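All protein chains but one are shown in place.
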């Protein structure tokens, strides 16, 4: 109980900032792609709406409820995805998402951190939800 | 490996004698009662045929295969039953059978020792086979 | 006067507390005392062998110890006979056994099954599958704003003559102690077969299945100081006798022939294959431990801790408590904190070695009903002390500081 918000190793300022002020939060009207996934272990749900034109993600919004980790991770991911070619979005992997979060994620929380990536993978380029990536 | 046949605490002379020369072994023709039971834990089977007249067990035979304990116990039991009133036969209990055997029966072998009594109980006076007496 | 016990002394029997954790997740699984692991080790090191088909002494010893647990459990729950005490892996297997062996035979198209919205998944999903297979209907008794079952609605459903009524004695998510005896009596009067999920009952209070009057009662050893891998299904003998086996194979048979097979007597008819021998022996030691403490003393201790925790948590701003007042609940407190997700709270608590559960507690229908995805949950047992509750309060305040 000695850490304070400022120097917390896990709940860093920018994580808390993305959690409290999520970027690209909400819904798109008539999205080209829309997909939701849940974390079966806690019931949290994240969904994403994509507007895609000429293979480029023109606009993106995410919605759903979750912990600071999943919300910050989703917020960070949408920032990265906006304006990206769908083709390049496919290249985003676990390591990228975890790297961007920049904190040590314990096994218990890794699903939180990767939930938004799963939405992207399954929704935007149709990978099976139950592939080897899970747990 | 120090005991010999003569002084064996368990396989006493008379047990071995009843095993090797079982009394009342065989079948009766047209018995009034005939019943078999098996020991589910080893597959051994003992059956008994009774000739009953005026409530008295006039003749009795047992058949089946089994270990020295179950065979000697059956042999001893038929000796006791022959000539007995069926009514009095009902009074024979576990303690009588074990007492007659006169050796310390371990839990693993108790079913062997009591198999013939079960044949008597279920066959001759119709007790359910699965009553509290079992194990 | 209820016997009490010395928690500090009890904690010495649980080596895990030397690690410094505050363990507030006993509704999930309990800790196990040395007496329990010791009984298992004794089996492994002194008479490790298979049971029932014994031809030598150590196997006799194993069989005697294994079967002794049955009598201990029979006494604990006051069943009529050890024939009514069936070993399972836990509550889930017990309920599945009933769903398969009783349910597939008796539940028919158009039949009604009554469950409750606070039930654990293990007492919902097997019935959903059975209902789908048979074309039966399920109705769920709702809760009121205090998290207590709506008895008016329950009585209404009973008027429709359900074939089966199944509900938890105590909710693992809210701690609600249901009026089980009255509910069973009403359901029996309505002609239903009744299963009580005792996963959160038997470990925490005295249970008398005959007074309760239910047909089936399932619980888990691992929630009552026993090891993982062993639990109990109680069933009324008449029903068990009339049921087909669930699993089949070695040990549950009398004779196997190419032409067909005859089954063993109760309770072994339901225990196919090599059982969890060490675990059943461990469970026996757990029952001994609880019996020595006294189930009334266990309940009294949990009640004291629960009241203390309820009060301490109530004082925290932005904290919402779910469920009934402490006098009407078991040692389980579910709550949420404004602006902090339960998982984040649990992570922060974990850094203080406070073990707190966050999630849906295998009660998603309840979570949907409450309109939340997850809650945080603290739960208590015989070894819980107030200091652990204080540490929880500290962690919550720390989380609030971080998320302020």
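Letters A, B and C name the chains as they come in the text, with residue numbers starting at 1 for each one.
Rule of thumb we're sticking to: a residue touches a chain if its C-beta (ideal position, glycine included) is under 8 Å from a C-beta of that chain, and two chains touch if they have at least 3 such contacts.
Please read all numbers here as calculations on a predicted model, not as lab measurements.
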| field | Omitted-chain contact residue, chosen from C:355, C:370 or C:402 | value | C:355
| query | Of C:92, C:171, C:384 or C:400, which sits in contact with the chain we cannot see? | reply | C:92
| request: Identify the residue among C:85, C:183 or C:230 that touches the chain left out of the display. | output: C:230
| note | Where chain C meets the chain that is not shown, the residues are 15-16, 19, 21, 25, 28-29, 31-32, 37, 40-41, 44-46, 48-50, 53, 55-59, 89-93, 95-96, 100, 117, 120-126, 128-129, 138, 140, 220, 222, 227-230, 244-245, 247-253, 255-258, 260-261, 272-279, 342-343, 346-347, 349-350, 354-359, 362, 364-365, 368
| Can you name the residues of chain A that touch the chain not displayed here? | 38, 40-43, 106-108, 129-130, 132, 134-135
| request: Spell out, residue by residue, where the missing chain touches chain B. | output: 1, 3-5, 8, 10-11, 16, 41-45, 65-69, 106, 108-109, 112
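We adopt the following convention: only the chains that are shown with their structure count from here on.
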| query | Compared with chain C, which chain's mean CA position is the farthest off? | reply | B
| query | Taking each chain's centre as the mean position of its Cα atoms, how many Å separate chain A from chain B? | reply | 76
| note | Contacts with two or more other chains occur in chain B at residues none
